[in-house]
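The block that comes next holds chain A.
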Amino acid sequence: MTRLSHTLGFAGVDQYQQIMVRSMLTHAAPYLKSEWQIIESADGQVVIFGTGAPPNNQHCRVPVQLVDDANDRGDPLQLPTPVRLMRLLEVLKHAEGLLSGEPASAPMFKREVAAPATAAPSPAPFAVTGGQDWLGLAQLLLTARSNATPGLLKLTIDGAAPLWADLKTGVYYAPFSLSQIAGPTNVISFERMDDHPERGSLFLAPLKKIEPLQWLAGLRGTPGRPAPWVKPDVRFRLKYWPNLAELPHTVTQMSIIARLSHSAMTVEEAARASKADPAQVQNVVNALTLVGLVQEDATARQTPSQSPGPKSSVTHAQPPAVSSLLGRWRRKLGF
Partner candidate 1 sequence: MTTPLHRSAQTRACCAEALAQLESQCSSLKLAVVVSDDGFEVASHGVFNQQGNRLASMASSMQALGDAAAREMKLTPCEYLLIDTTDGHLLQRRIHGYPLVLCAVFDHRETVGRSLFAASECAQTIAKNMLQVAA
Partner candidate 2 sequence: MAEHVILIAGPMGAGKTTAIEALSEIPVVSTEAANTDRETADKPTTTVALDYGEITLDDTDKIRLYGVPGQRRFDFMWRIIEERALGLILLVNNDAKDPIGEATAFVEHFGDLVKRGGAVICVTRTDVVSEPSAADYVDAIRRTYPEIIIPVFAMDARDRDQMVIALTALLINIEAQSPLEQDVA
């Protein structure tokens, strides 16, 4: 019986990195479905060989058939530097997906085994494929979230080096931190594309989950107004907190999220509870909805006549009482 297998060739690898990769394969083994070995580590190149056989299964080691071997060796990948276990693990897991015949996720490296033309999924229609505003970007991300078809997003903010996102797997690489994106007046331009010649090397860079980008686009898409994907006068309840360690946020936004985590609220109700401006609350709801972290509370749909009615923005904008523990903590941190 022959077994499909895969080789991954990494070029430009020094002796230290070869040792690192060998060590990493040992550590990665418990998290992989099949056995991976270094079969060649000549000068400047490492070839990792996946048998497709279960780990430590002596009987499944020999009869294998190499797939795309020549191409892999002829056009090797770049090992992410510094060498990271998680990155290597992602690459190997992706390759395992190909080995087991599972639908290919977005390629994490340069080449993948070509699927038959008939099996290729037809790309979902993207209403927005490019633009220069946060709303357009938000709509593109929303479409990508609901129709995870392969595609790349190139985003430029204030003329800096571009951010690249893989729309299907929901990861991005940026040579800057999104927390540095200050103020709503950034000049952006974005473009969706099916592929890019540098795709492979781009996605061997350290990747992050796309939530912070969705959050940012959601916050800025329609400032102070319900986004097109958000129903007005509906109560929202948080399903999951966003990972605040990774996305730019303010303490007021945290307060709003906390209130929505305790009970379903309309924008007005959340504004009163968190003592925040309703416009800020609306922005947060827009963002949370885009990331997919809130749900509408169907049992508590509210008509405008039932609404407690807006208070003045002066009342909403009042900072928390300094006597409270949180107030003093905020004051200490300078929030």
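Here, contacts are C-beta pairs under 8 Å (C-beta built on N, C-alpha and C of every residue); 3 or more make two chains touch, one makes a residue touch a chain; residues count from 1.
How these were chosen: all candidates are chains of the complex that A comes from, given by their letters.
In this text the structure is predicted, and so the values were computed from the model without any measurement.
Of the numbered chains 1 or 2, all belong to the complex, but just one touches chain A: 2. Residues of chain A touching candidate 2 in their complex: 31, 84-86, 238-241, 243-246, 251, 254-255, 258-259, 261-263, 269, 272-275, 308, 320, 324-326, 328-329, 332-333.
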